[in-house]
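Please read the structure below before turning to the comments.
Of the protein chains in this complex, all but one are displayed in their positions.
Presenting chain A:
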Amino acid sequence: MPQPLISTRALNKIYRTQTGEDVVALRDVSLDIAPGAFVTVVGPSGCGKSTLLKILAGILARSSGEVSLAGRPIDGPSRNVGVVFQAPVLLPWRNVLQNVLLPIDIQRLKRADHEGRARALLKLVGLAGFENKYPSELSGGMQQRVGITRALVHDPDLLLMDEPFGALDAMTRESMNLELLRIWEESRKTVMLVTHSIPEAVFLADKVVVMSPRPGRISEIIDVDLPRPRDLGMMVTPRFGAHVAAIRAHFQSLGALDA
């Protein structure tokens, strides 16, 4: 196996609450992610999946353990990472193209050098012709596509996504999943996507990291052997169903799922 793009060893994160109690958000998380892989992290709320993502994004400090990106310890945000959150958080006074170019502005690069790439990416996500629209003129799904484009514009190796489609309706969500796979296949980024939807986690991933809460830890890593490119029809195949059932049974045995 080549050198992993992301590597964590015995990673711990402990929060102190306002009442002075310690809450273990992550315990002993060890994980390797190979370059170009699509990894999803699934688990119930409170399992630390968003905490893990924020530590990898460099916006949250770890309490102990090791975490590295491309062989270098993560001690802050990196230009080599793109992030997408559940809310698109576009700047309402910037049009679509200007929003996409935000990382370029932050890195003090010339807009003109990256505008071509931004336009090409917008075309890739189906937003050609929307460059001059403002966020308030777009639907939720379109706004999130702009958010994904923004995360890719500076050509990072790693794309971190925290429940990026959690706020979208089921049908938009499915088409966004397909689109994300298409983007991933074309751009060959390493993607780590956090979700609480088990079918979504299985549908997208090479590898599903199953996490369980209190304390947040990895309880299983499942390799998904479904062929690529994937289509929505696969979601009704027995193999897909077996993966979903296995993960669901796992949560049930932990008592983490009520349904």
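Operating definition for what follows: contacts are C-beta pairs under 8 Å (C-beta built on N, C-alpha and C of every residue); 3 or more make two chains touch, one makes a residue touch a chain; residues count from 1.
Here is the rule we go by: contacts and distances are computed from a predicted model.
Student: What is the missing chain called in its UniProt entry, if the choices are "NitT/TauT family transport system permease protein", "Aspartyl/glutamyl-tRNA(Asn/Gln) amidotransferase subunit B", "Peptide deformylase" or "Multiple resistance and pH homeostasis protein G"?
Tutor: Not shown, but named in UniProt as "NitT/TauT family transport system permease protein".
Student: Please identify which residue in A:Ile6, A:Val41, A:Ala57 or A:Val194 touches the non-displayed chain.
Tutor: Residue touching the chain left out of view: A:Ala57.
Student: Out of A:Ala70, A:Ala87 or A:Leu178, point to the residue that touches the absent chain in the complete complex.
Tutor: The single option touching the absent chain is A:Ala87.
Student: Touching residues of chain A against the unshown chain: what are they?
Tutor: Its contact residues with the unshown chain are 54, 57-59, 76-79, 81-83, 85, 87, 89, 91-93, 102-103, 105-107, 134, 136, 154, 160.
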